[in-house]
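Let me begin by presenting the structure, written as structure tokens, before commenting on it.
Removed: one protein chain of the complex. Kept in place: all other protein chains.
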Amino acid sequence: MADLLEVTDLHTQFFTRDGVVRAVDGVTFQVAAGETLGIVGESGCGKSVTALSLMRLIPQPPGKIVKGSIMFDGQDILKMDDDEVRGIRGNNIAMIFQDPMTSLNPVLTISRQISEALELHLKMDKSEARKRTIELLELVNIPSAKKRVDDYPHQFSGGMRQRVMIAMALSCNPKLILADEPTTALDVTIQAQILDLLKNLAREFRTAFILITHDLGVVAGMTQRINVMYAGRIVEKADTVELFANPKMPYTWGLLRSIPRLDESRKAKLVPIEGLPPDLIAPPPGCKFEPRCQYRRDVCKEKEPELKHVPGSKSDHEARCWGTQEGGWLVDTDWKREIGDTRLLEAIKQETASVTATPETPGE
Amino acid sequence: MNAARLLRGIHFEKVLKYTIRRLLLMIPTLFFVSLITFGLAKAAPGSPFDKNPDKPARQATIDRWNTYYGLDKPVHEQYILYMTNVLKFDFGISVVRQRPVSDIIGQGFPVTAQLGIQALLLALAVALPLGVISALRQNTIVDYGSLFFATVGTTIPSFVMAIFFIYIFALGLHLFPITGWGTPQHMVMPTVILALGAAAFLARITRASMLEAIRQDYVRTARSKGLREQVVIVGHVLKNAMIPVATVVGPAAAGLITGSFIIETFFSVPGIGREYVRSILALDYPVIMATTLLYAFFIVVANLSVDLVYGMLDPRIKVAK
Partner (left out) sequence: MATASTTQERSAELNVLVRKQRSLWGDALYRLMRNKAAVGGLIVIAAAFIIAGFAPLFAPYNPIEIPQNPASQMEPLWTGSKYTDPRYLLGTDFLGRDIVSRLMYASRVSMVVGFIPTAIVFGLGVSVGMVAGYFGGWLDQILMRFTDIIYAFPDFLFLLIIVASFRNSPFGKILDGLMLIFVAIAIVGWVGVARLTRGQVLALKEREFVEAARSVGAKPSRIMAKHLLPNALAPLIVTAAFAVPGAILGEATLSFLGVGIIPPTPSWGQMINEGFPLFAANPWAVLLPAICISVVMLAFTFVGDGLRDALDPRMKT
């Protein structure tokens, strides 16, 4: 069965005075109907731009989708004319944005903002749209929906506003919802509520989701599959469980290592990934992560690895790393031991000390 | 739909209370204004009766005039006398023209009001569309043209513009008379010149405000719902963009009021602005006082109306706190 969404070799660039920024540099992935895909990465890695490209919301100057295809429900979005794309937006594909305070129009009532899409796409008249709007607000658990439907955004709290955004996205029963950092601007307790809401909605309406975030904790409980992005490319693709249990790319190891854990010893240090993301205008020729990678070798500087299936993992698990690919020097590396699980490391040290042999130093 | 929502948001009683409160607050301000004006006018050396340097008046004559006008009394008495009269709406008699000040104002005010209103309407009619279009068509000819217009209009003083206009249109093309008032032809140049400064200023603000509004996140949200660009601009952006513009219309109108006296002097338009300048030069105290208070009053009203309009447009602002 064909996937709902098939993105092939997408390239989105921004033409600035300082040069061409290759924000999305060859991205290929699929989303099946009803599936939740997570896209994870640092700020500036291209995940948001990917989502905006799917809806063709990239501002035309200075941005441009220069290459690739986006097959949605069998049709290439990039080949559609403006009217067709507008027909899809809010209707078949909807988006939830990061900051609900600024993403809602402060001078329009939420009733108007939600009804707009209903009137436009589902051709409802005002009273039908209003009824449906109230239903949607109740669906996302906004109390006293009937009374509050004519309120303005500033009269809601942050969490409520995000629910309004979700209601807006759901309004026309889209097949795919793009959620760009939906909880980043919210308190931690509200985050949990919103994520629960999204999960329930996904299940109930069989909507496909693409969940974009920099927070691995968010994707862990929410997604079936994860793409890890870096410098405009996907550097690892796997099932969620597989990714957390058996990651095969040093960048992913770094991400996992840098999450603080409640069960760590107090003396354990947080180990960040050193360095800064690369310049997207003049990126280095080889692997984009190479300057920050502690496992790099000369080949990493010369040539960029391809995204390929890696040995020792499930069949659909791919990574972009010379070290972990067939014949690479990291194939047998146990990342937990290598990078950060200090209790394990302590245990190993004690083990080896008792045999009075020098502990292995991690490779450079 | 919009009118009903607007009216619903108004809560007439609250607005009325707010307005009354602001008007009452205006009184101490006007009081100080009158005090300062009076003090300055009185501190000026020279007498309104002694204006002709070739034929200096005899002291006895001056004394008689002073007594007649009550100018020989102590200064604070003069002030109190004047202010009590003001409260009775008696603004005294012009020292120079020997007519009741209310007459003079009554004659000049309609002219100035007409000039001001015409200029304001013209300015709005030109500036708002220009600002909006130039923001939407950035870096095109329209945009550069309107930026040029805005820069020139806000930089070059009105009387200088008037000079250029007169040279081209009156002297060169003989389209309009230079001075006077009465026929539509007479009205064109003063209105246009007066409107120019305000239009340039408003166009600039409108453009900047539109550009700012278009960059906002909610515009992206609106587009993501599949709305046509036109609907996004008109339905979502415009209302937000007009809020800062509405707040400057008040000061712009006040600027028109005060700019009018230069234009009136220049074009010999018989309004109160021209009277005002004359009265200042001639030290005609009653006229100076009355006109200054009138101007100050209008400025306060202009600012008040701005706050009210702002409260109507932006639902985040509660007018009466």
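General remarks:
Lettered A and B in written order, each chain numbered from 1.
Criterion: a contact is a pair of C-beta atoms (placed from the backbone, for glycine too) under 8 Å apart; a residue touches a chain by one contact, two chains touch by 3 or more.
Computed from a predicted structure; not experimentally measured.
The missing chain, though absent from the display, is touched by one residue of B:30, B:188, B:211 or B:231; that residue is B:30. Touching the chain that is not shown, out of B:79, B:109 or B:159: B:159 (per the contact rule at the top).
In the full complex, subunit B contacts the hidden chain through residues 29-30, 32-33, 36-37, 40-41, 43-46, 151-152, 154-157, 159-160, 163-164, 166-167, 171, 178, 254-255, 257-258, 262, 265, 277, 280-281, 283, 288, 292, 295-296, 299-300.
The definition used in the following text is that only the chains that are shown with their structure count from here on.
For the pair subunit A and subunit B, the distance between C-alpha centroids works out to 56 Å.
The residues of subunit A lying in touch with subunit B in their complex are 55, 57, 86-91, 94-95, 97, 99, 102-108, 116-117, 120-121, 152, 154, 165, 168. By the touch criterion stated above, subunit B contacts subunit A in their complex at residues 216-218, 220-228, 235-236, 239-240, 243, 313-316.
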